[in-house]
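Note that one protein chain of the assembly has been removed; the remaining protein chains are unaltered in position.
Take a look at chain A:
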């Protein structure tokens, strides 16, 4: 790791100011992505601005079916939140299957979506839940927030404050983990609110998270796993690497989508 200056910000404003003053600063949340990158000398920020002590970024609030998750909330805190589990167990279960216990105790939802790893779990949830990303400067829908591989709509000084969504009637997330990293090799989040069905896929897309519109259409007519038999998941726009070919990923997307639908169909809520 190269030398760096550590700052602990007390407010969003202070964090933004510290960033503006820094030569080449980086916000720090759980550090589960940033610190290993620095250790490998692939990143060398002059300054680290720690967001974890900022009150405004902390905590989960549930009001009716409206959910707000502060940006520095750890995966562990999401996975164990009982109120959230009551109205949207899909997201608590998703958080409970990120990485390993160490990662879940440190990693945050803000860090995860800011990083927008194409294999990260949260992006699929946020897109399927039609969530809103609230930043220090604006609010924008998740589908606009995620731009491409490791790319978001965030401006250099912009800080993610929270994520908000309305819990759907029913939802499920099915993840096929990469055997080595345990990140998603194909993860499918299905959310159903009345007739509104949204299916979002992570881990497989060449450009990161994407909506599987054919599946949404097919499920709108017939919400059952078999409705997905006829849809085609095109390998062309899917990732292909030593762990999984595009063909295999296309198959996994379909299988995970069917399993998510089956779980919803078999569950009271």
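Keep in mind that, in the parts below, contacts are C-beta pairs under 8 Å (C-beta built on N, C-alpha and C of every residue); 3 or more make two chains touch, one makes a residue touch a chain; residues count from 1.
The criterion applied here is as follows: contacts and distances are computed from a predicted model.
Q: Given the options "ABC transporter permease", "Thiolase", "Regulator of SigK" or "Xanthine dehydrogenase molybdenum binding subunit apoprotein", which would UniProt use as the protein name of the unshown chain?
A: This omitted chain is identified in its UniProt record as "Xanthine dehydrogenase molybdenum binding subunit apoprotein".
Q: Given the contact definition stated above, which residue among A:64, A:156 or A:179 touches the chain not shown here?
A: A:179
Q: At which residues does chain A meet the chain that is not included here?
A: 1-3, 40-41, 176, 179-181, 242-245, 248, 251-252, 255
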